[in-house]
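Every protein chain of the complex appears in place save one, which is left out.
As written, the chain order gives the labels A, B and C, with residue 1 at the start of each chain.
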Amino acid sequence: MKALVYLGPGKKALQERPKPVLGAATDAIVRITKTTICGTDLHILKGDVPSCEPGRILGHEGVGIIDQVGPAVTTFRPGQPVLISCISSCGICVYCRRLMYSHCLTGGWILGNRIDGTQAEFARIPYADTSLYLIPEGADEEALVMLSDVLPTGFECGVLNGRVQPGSTVAIVGAGPIGLAALLTAQFFSPAEIIMVDVDSERLVIATRFGATAVINSAGSDALEAIMKRTDGRGVDTAIEAVGIPQTFELCEKVLAPGGVLANVGVHGTKVDLHLESLWDRNITITTRLVDTVSTPMLLNTVRSRKLDAKRLVTHRFRLDRIHDAYEAFAHAADTRALKVIIEA
Amino acid sequence: MKALVYLGPGKKALQERPKPVLGAATDAIVRITKTTICGTDLHILKGDVPSCEPGRILGHEGVGIIDQVGPAVTTFRPGQPVLISCISSCGICVYCRRLMYSHCLTGGWILGNRIDGTQAEFARIPYADTSLYLIPEGADEEALVMLSDVLPTGFECGVLNGRVQPGSTVAIVGAGPIGLAALLTAQFFSPAEIIMVDVDSERLVIATRFGATAVINSAGSDALEAIMKRTDGRGVDTAIEAVGIPQTFELCEKVLAPGGVLANVGVHGTKVDLHLESLWDRNITITTRLVDTVSTPMLLNTVRSRKLDAKRLVTHRFRLDRIHDAYEAFAHAADTRALKVIIEA
Amino acid sequence: MKALVYLGPGKKALQERPKPVLGAATDAIVRITKTTICGTDLHILKGDVPSCEPGRILGHEGVGIIDQVGPAVTTFRPGQPVLISCISSCGICVYCRRLMYSHCLTGGWILGNRIDGTQAEFARIPYADTSLYLIPEGADEEALVMLSDVLPTGFECGVLNGRVQPGSTVAIVGAGPIGLAALLTAQFFSPAEIIMVDVDSERLVIATRFGATAVINSAGSDALEAIMKRTDGRGVDTAIEAVGIPQTFELCEKVLAPGGVLANVGVHGTKVDLHLESLWDRNITITTRLVDTVSTPMLLNTVRSRKLDAKRLVTHRFRLDRIHDAYEAFAHAADTRALKVIIEA
Partner (left out) sequence: MKALVYLGPGKKALQERPKPVLGAATDAIVRITKTTICGTDLHILKGDVPSCEPGRILGHEGVGIIDQVGPAVTTFRPGQPVLISCISSCGICVYCRRLMYSHCLTGGWILGNRIDGTQAEFARIPYADTSLYLIPEGADEEALVMLSDVLPTGFECGVLNGRVQPGSTVAIVGAGPIGLAALLTAQFFSPAEIIMVDVDSERLVIATRFGATAVINSAGSDALEAIMKRTDGRGVDTAIEAVGIPQTFELCEKVLAPGGVLANVGVHGTKVDLHLESLWDRNITITTRLVDTVSTPMLLNTVRSRKLDAKRLVTHRFRLDRIHDAYEAFAHAADTRALKVIIEA
C-alpha cells in the first residue's frame, strides 16, 4: 500500500509499504478513505518529536472502513464506516477509567508517532472498541475528519477547560485551525464576546465569518491594550492560548479578569514566564491538556444535529498520491490560505 | 397613583392608592414604566396563595426609573433606569450568601405577595442594591421585563438545573411562557434535540419557531410513545416540567433516560406519584427550584450581545388603565394567543 | 464445586455444580476465597427479582484468586488476588464511557442475577479487566469484601449523590449495613452532624460507635420532630434514604432544608408520594442510583491508608458449607445482631 513515511528531520516520502496486519486481539485494520495533516505532523518533520522515529508512517486523523477486526473486538465488523480518534484508549488503565484517555498507559497519542499512522491506504488501530466511533448514516466524511483531533482539541483543551459560559467574554489568541476550532465550539455555550487575536489579517477575516465578535491584529497593534479597551478595562473571563509561544501565553496572562481561566492549547517548546507577582491574588486558573477525545460522542451529536458545521475548516483537497502538495499547502498557510486539507486515500 | 389591587378570591380593582414611601434605609422607590402579568398572579386571584392578602397591589415584574433611594442604597440614584427582580435579596442572610436568593430570610418572593408590587405607577423595592439591576444604555425595555421572572425561571429552574449540554436531548413539557422561556435559554447550550410537548397546537407552532426540533401534541397522541420513538427508545437527558400537574410530572418521570435529570419548573398544588419502584436504579436526578435570579447579570449579557431575543415572548401591549383587559388576554391565552403581555404604566 | 443455588421463591440449596469455564475472551475464572450476603439476595429469595431465574448461583460480592483468564484479559494473570465488583462493566458501551457502569449495556448487576454468582467455590467474572481490582499487598480480605458492594453503594448512592460537605448536616434513615456504610463513608467529608434514624435500638448503638452524632429511634418517637429540633428547625442538608419504603422516603422529604439533597439508596417496590405541593419551591434535589462502583479505586486507597475501617461491618463468619446458617444469621439480624456475614469458600 502507499503510505507517507517520516525519514528523519526534514525528510518524508510516499512509499510502498506492506498492508498492516492485526497484532493484538483488540486491534482493527481500517481502510482509510480520508485523512488530514496536523500541525504536529509538521513538528515531527522538524525533528521536534523524539518519540517519532524515522520509518514511521505519519498521521493520526481520518475516517475509513473497517477492513478486519481482532478476535476481542466486539462493537465493529468489517464494512462499517468509522471515525478514528487521534488518541488510542485501552479503556482499562487508571487514566482511561478517569476519562483521561490522553494519558492511557499503553495508548494516548501513539498513531503516527510511536506506531504507524493514518496517512496511508490502511492503518492498524489499537483498542478499536474504545478508539473508533461508528459514523452515522449519511454523514459527511470531510466534516467527520475534523472530529479526529482538531475539533475535540479546541473544544476540550480550550472551551471546556476554559469554562466558557453564556454571556461571558472570551479571547482566543491564535486563529489557526486549532484556534478556529475553539472559536466554533465556544459558540456551543453562547458567550457574549469572542475576541480573536492573530498576526494574519486573512485569518481574522475567517474568524469573523466563523463567529468572532471582535478581531485584533497583534502585528499592527497592541493586543493587550485593545482587549482591555474592548472589555472596559475588565479583561476576559476565558483566554485560550492556541499558538504555543511565550509571547502569546503571557498576553493571555495579562488579559485575564480576576477569576478568569487561561486554557492552554498550544504546544510549547520552551518555558514561559508566569507572573505570579501580579497573579498570585487574582483568583485565576491555568489549565493544560492533551486532548482526551472524551467529547467525541457529544461532538458527533452536534454535527448530526447541525449545531456544528465542522466542514468549514476544510479548505483544500488532495489525493493521497499528491500528499506532498497537501503538506506544502498546509505548511505555507499564509500563502495558500489553508486551514485543514483533506487527503483522499 | 393608580395600582391594581387584589381584593380577595376572584376580585381585583384598579384603585387610586398613595404613592409608596421609603421604609428601610435600603429601599428604593421605582417609577414603573413597564410591567407584566405572571401565571402566579392568576394563582393569587384564584385564592391559591394564602400569603397574599386582600388589599395587596399585585405584580412582581417590571422595569422603571429610580425615583428615590434610601440612605443606605449605594449603587443607584434617582433617574437611573432599572430592572426589577421578582426576588428580593437582602444580600446578607445565610441563603443570600449561598446565592439562594429565593430563600432570603427576609426577602424572596415578596413583591406583589407579602408586600405591594409593581402593577402600579410606583413601587417600593426592598434591598435595592441587591434586587435591582441597572439597565444598559439603549436597551429595549420590553425585552428586559422578560428578565424579571420568566426568563430566569425557565433558565435557572429548567435549563441550569436540568444540566442541558451540547449534543444532549431535552424534552420540555408545557409550552406556556415559562416552557418557552426554557426553550429559548436551553439553546444557550446547543442541545441536539429539544422536544416540546403541549396540548395546544398553536403554542407548538410557536415552539417550532422558537427553536424546538420536534413538537408533540399530547392531546392527540401518546406523548410518552412519541418521545421514546423520537429518541430511539432511549429517553431524554433532560426533562423540564413546566405545567405543574401530576400527569405532566409523571410523563417526565417516564421519558428520562438512565442518568437523566427531571427539572421541575411548574407550580404544583398537589402531591405526585414518584415511581421509585422503577426509578430507584435509574441514576436519575429530580430538582425543584424557586427562581433565585442569580443569573440576571448573565442574562443581561446575553440580551445585550443578542444571544437571546427576549422580546419574542411579548405578544400584547396595554396601558395601565386597561390592565383588566391585559389580565383577560393573559388568562385566556388559548383564545388570544397571548404569551406575555406588556403593561405600560 | 459447591455452590448456593436459587431454586425459586423461598428455596435455595447448596449443590454440587461444575466449575465454571471461560466463555468470552474477556472473562476470568476466580477461585472465591471470601464472599458475603446482600439484602438483594434476600429479595431474590422472596421472588422479588424476576431477572433471577431458578437454577442461578447466588452472590455478587467477594474476593478471590485468579484461576484462569481469557485471551483478551491483559491486566490479570492466574494467582493474583482480586476484589470482585458487584457491577460488571464492559468498559466500551456508551454508559461505561460515561462512568455509569451500573447501566452497562451488556453488564451492570448481572452476577448472581442474570448469570451465576459468587456464593460458590469458583465464579466466572465477565469483563475481568474492568470488573476486577488487584488487591493490595497484605490487605485484609474481610475488609475488602465490603468493597464489592455495600461500601461503594453507601458512598456513591448516599454520600456522593448527597453532596455531603465539611460542616454540613446529614440524616441517614436506616441503620442497616447500607445505612452504616453511608455513615462510615460520609465521614470522609467531615460533616458537622450525622443523625441516624432506625427502629432498632441496638443498630443505633452501633451507629453511635461508628460516628453518628445523634441517633433517633423512630419506633418510639416522632423522627421528623426530633430531627427538626436537633437542627433548630432548619432541617438537614443531606437526607440519605437507606430503607426502601414510602414512610422513610417521605420522612426524608420532610426533613430537607431548602437547598438540600435527598439521596435515595433504598430498593423500592412501590411508588411513593412526592409532596411537590410543598417542595416545588424548596430548591431541593432528589437522586436515585444503582451503584456504579466507579469509586472502588478511591475506596481501596482509603482502606489502604486507614481512613476507612471497612471491617467494622463484619459481624459473623461461616464456612461455605454452613452458608444456610449464614443466611439465617443475616436474615434475622434483629436477633443475631448481624451486619455483614463473611463466608469463606
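Throughout what follows, a residue touches a chain if its C-beta (ideal position, glycine included) is under 8 Å from a C-beta of that chain, and two chains touch if they have at least 3 such contacts.
All of these numbers come straight from a predicted model, not from anything done at the bench.
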With the missing chain put back, one of C:11, C:307 or C:324 would touch it. Which one?
C:307
Quick one: say which of A:77, A:98, A:229 or A:319 touches the chain that got left out.
A:98
Absent chain, residues of subunit C that touch it
165-168, 185, 187-193, 213, 297-302, 304-305, 307-308
List the subunit B residues touching the unshown chain?
25-26, 71-72, 74-75, 90-92, 94, 96-97, 99, 129-130, 294, 297
At which residues does subunit A meet the chain that is not included here?
95, 98, 100, 102-103, 244, 249, 258-259, 264, 266-277, 279-290, 292
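Here is the rule we go by: only the chains that are shown with their structure count from here on.
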Centre-of-Cα separation between subunit C and subunit B, whole angstrom:
41
In subunit B, the residues touching two or more other chains are none
